[in-house]
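Here is the structure we will look at.
Every protein chain of the complex appears in place save one, which is left out.
For clarity, chains are labelled A, B, C, D and E in written order, and residue numbers in each chain start from 1.
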Amino acid sequence: MNDERRARLERFRQERERQNARILSADHLGIKRFFNLDTSAYHDGALDARTKELLGLVASLVLRCDDCVDYHLIQCVALGLSEEELIEALNVGLIVGGSIVIPHLRHAFDTMDVLLAERAAGSGDPSPGAG
Amino acid sequence: MNDERRARLERFRQERERQNARILSADHLGIKRFFNLDTSAYHDGALDARTKELLGLVASLVLRCDDCVDYHLIQCVALGLSEEELIEALNVGLIVGGSIVIPHLRHAFDTMDVLLAERAAGSGDPSPGAG
Amino acid sequence: MNDERRARLERFRQERERQNARILSADHLGIKRFFNLDTSAYHDGALDARTKELLGLVASLVLRCDDCVDYHLIQCVALGLSEEELIEALNVGLIVGGSIVIPHLRHAFDTMDVLLAERAAGSGDPSPGAG
Amino acid sequence: MNDERRARLERFRQERERQNARILSADHLGIKRFFNLDTSAYHDGALDARTKELLGLVASLVLRCDDCVDYHLIQCVALGLSEEELIEALNVGLIVGGSIVIPHLRHAFDTMDVLLAERAAGSGDPSPGAG
Amino acid sequence: MNDERRARLERFRQERERQNARILSADHLGIKRFFNLDTSAYHDGALDARTKELLGLVASLVLRCDDCVDYHLIQCVALGLSEEELIEALNVGLIVGGSIVIPHLRHAFDTMDVLLAERAAGSGDPSPGAG
Partner (left out) sequence: MNDERRARLERFRQERERQNARILSADHLGIKRFFNLDTSAYHDGALDARTKELLGLVASLVLRCDDCVDYHLIQCVALGLSEEELIEALNVGLIVGGSIVIPHLRHAFDTMDVLLAERAAGSGDPSPGAG
């Protein structure tokens, strides 16, 4: 079962990369520029990247987007955030968004467990940007 | 016009206090406990209160709730966050939530300007908790 | 202040009636039929009108629409639901929808207080249908 | 195909139980208390549990959460609500939420059919609480 | 009352212009670029500006943002769309989004009536871009 969750996350990474490449191949200026803005929004600035990835994580949770939650969890774990910090952020999302968020909280814990195990084992690089 | 925005924020504070007191006067156990959970979610813990208030701010912005944005801006400014930090958080909310967020971004800048002016003038205490 | 809330609700009733009449004057078949479907959805059937208006109330609260909350509260109070029953329904909406719902809960309590006072005083007829 | 839908629902029950246990194992006070509030919100009170589960069902439908719809359908069927009553509640959700709800209505009918067949065959216990 | 609606729309135009200028004065690169992308998205291209403004109008209606609806109605009327065309687009938004959209439909008809009267009288220029 744990293998199933690892396989789900691996498939997400591969599909996301394939699909983003497909979208960018359309060479639509607006879409390309938006993808760049999206990546830049999480770079170190007045707030550091760790804080901004937590912002992206909680925004994704309250908007109830599993793929976006997975993406920001990947970034958060790569930036060194601890399980305790992630759970506190997820709790903020739960309180803001209510019980309708719970299925996505379940999904988030599954993904977090896979990522923290990967990090403990020394694998799990951050993904290239965009959504 | 600036007076108008200051008056709007002052009215929000007073109405929010009156209405929360009315709700709690109903003495409904579930509602009271939820209000307590809501307050606790932003206390210092594995993440500090500043980070958590930023999480609340961005969650409120992407869910497009002006009153919630105002409440978290009040807390953020009371906790010492700078204009630059707030704008970077608002930008994350804009990118996640898109142009539909812009009217709420306009509202947020108005509120932020009032609050930062209040802070510079030495007024503007944090509000007691709950949404 | 209580006068202010009574005036707000009275204005809502008048504007809603004026605006619905304007919309229907356009004589668009799809819109007219949708308005009819909307009215019929809350009539007694396998579930009674009281239960259905509660469903409309909670749906409106979690979708965070103040006007829709006001409309269904008007119907609920006209159908004889008690303050305790309404608060329990609002609590379900709060738990499902989270703290982002709180500003609308504040609005709902204000409207409920006006309507219950009207009912105790013997006024406050149900509105004709449609959203 | 009917087997496929039964298997989907069975998997939902098992995964939900496993994942909720995982979340609660984190022993986060805010999350645990929220889960308790969520369970309590649907207990008999000023409104009975049947009405409250219908409220949860329609709130879940208009917020377009398949897992939440499935959970509340499980509870509704265990509490003895009939197909006619469930369909009337789903219709309220469809009218409030519009055609964007239709894919979730399709999902809900599939789940309802499995649950009503289970009930007719004498199986299908209610699930323990939380989202 | 008609004067009231004309005054509301005029205030929206002025406030929107003042607030957008304030936001851009912060000179945040991400925000400025997003505002540019937002403006460009509605320029003539593979689809003409009229079609794209209708897309923006319906997207705004189903996301239930009155200010965004007003903005796109201003553009649509300036681009020559007729009352019949606008109502058909609004009907699509109503069907997709359901009765929760109705309060925003009421707002939209009020705005549309003011704008069509302005156009018939020979006033009412399109606004400069961004949300």
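The rule is simple: a contact is a pair of C-beta atoms (placed from the backbone, for glycine too) under 8 Å apart; a residue touches a chain by one contact, two chains touch by 3 or more.
Everything quoted here is computed from the prediction, not taken from an experiment.
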item	value
Visible chains in contact with the missing one	A, B, C, D, E
Touch criterion as defined above, residue of B:Ala41, B:Ile100 or B:Leu115 at the omitted chain	B:Ile100
Interface residues of subunit E (partner: the chain not displayed)	37-38, 41-42, 45-47, 51-52, 54-56, 58-60, 62-63, 68, 82, 84-85, 87-89, 91-93, 95-97
Touch list for subunit A against the chain that is not drawn	15-16, 18-20, 22-23, 26, 28, 30-31, 34, 38, 59-60, 63, 65, 67-68, 130-131
Hidden partner chain, residues of subunit B it touches	62, 94-101
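In this section, only the chains that are shown with their structure count from here on.
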item	value
Touching both subunit D and subunit E (chains)	A, B, C
Pair sharing more residue contacts (C-beta pairs) when C-D is set against B-C	C-D
Between subunit B and subunit D, centroid-to-centroid distance (C-alpha), Å	33
Averaged-CA centre spacing for the pair subunit D and subunit A, given as whole angstrom	27
For subunit D, residues contacting two or more additional chains	30, 34, 37-38, 41, 59-60, 62-63, 68, 95-97
